[in-house]
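Just one protein chain is left out here, and the rest sit where they should.
We just call them A and B in the order they show up, numbering each chain from 1.
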Amino acid sequence: MISNVVLATGFGLILTGIWGMLTHRNILRIVIAFSLIGTGTHIAIVAIGYVANGTAPIIDRALSMTDAPAYAVDPIPAALVVTAIVIGLAVTAIMLAYAIRLYDSKKTLSIDAFTESRW
Amino acid sequence: MAELIGGILILLGAVLHFSAGLGLLRMPDPYTRMQAATKAPTLGNMLVLGGLAFYHPGWTLKLLILIYFVLMTNPVSSHALARTAYRIGIAMTPQSKVRAQPRSEA
Partner (left out) sequence: MIRRAGITVVVALFGLVFASVAFHHVERQSLPPLSLSYVKLVPQELGAPNVITGILLTYRAFDTLGEVAVLFMVAAGVGLVVGAGGRLGAGSHVEAREQARQASEIVRTGAQILAPLIAIFAAYIIMNGHLSAGGGFQGGAVVASCVMLLVLANPWQRLNPDFLGSAESLAGVLFVLIGVAGAILAGGFLDNRVLPLGAFGAFFSAGAIPVLSVLLGVKVGCELSVIIDGFRV
């Protein structure tokens, strides 16, 4: 039940990001929507790995080594998302660098000004 | 009883967070939006963390340190943003009555 709610939240964020990316005309808002899609994907991936009544896959006072196989949540999606978050930051940085160069060339942040590659 | 107080504090914090979101949508210009988006969640965070301290009394010291950290960082960052916005010339909404410093000396 919980993982369905979290999965739906992740998908909701992805949908918001897709809508924002297609609707807005300001480049910075498109970059924010892209970042939303990334965050939503991370949430959805971690939600898929939930095991019923599970807890974090770290062996400490709350989870002993013998209980771990029965009560630990799937560690593989979490490991994937850890690096994905930092890479998402780096990709956002590249997008903002491109936004800076686009602004320098046409002095406007509206994406309607760039029509060279449109059919 | 302690849980009731904690629950009320967390509810107040949630109401403040909601008002911050509402203010972000409805405020007319960037400065008022920044005010809504940074000042209200600071207090909201502090109330939520304080309410949590009633649920888990063993965590009180950690939560106090967290409240201190939130209180230090949020106003500093919002001040830096607002000052930069004023210096680069973002206009205020015409409804504001203000006698402001010249932009180059802010």
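In the analysis below, contacts are C-beta pairs under 8 Å (C-beta built on N, C-alpha and C of every residue); 3 or more make two chains touch, one makes a residue touch a chain.
Just so it is clear, the model here is predicted, and its values are computed rather than measured.
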item	value
Interface with the undisplayed chain - residues on subunit A	1-4, 7-8, 11, 14-15, 18-19, 22-23, 48-52, 56-60, 65, 68-70, 72, 74-76, 78-79, 82-83, 85-87, 89-91, 93-94, 96-98, 100-101, 104
Residues in subunit B touching the chain absent from view	69, 72-73, 75-76, 79-80, 83, 87
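FYI, only the chains that are shown with their structure count from here on.
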item	value
Distance from subunit B to subunit A - Cα centre to Cα centre, in angstrom	25
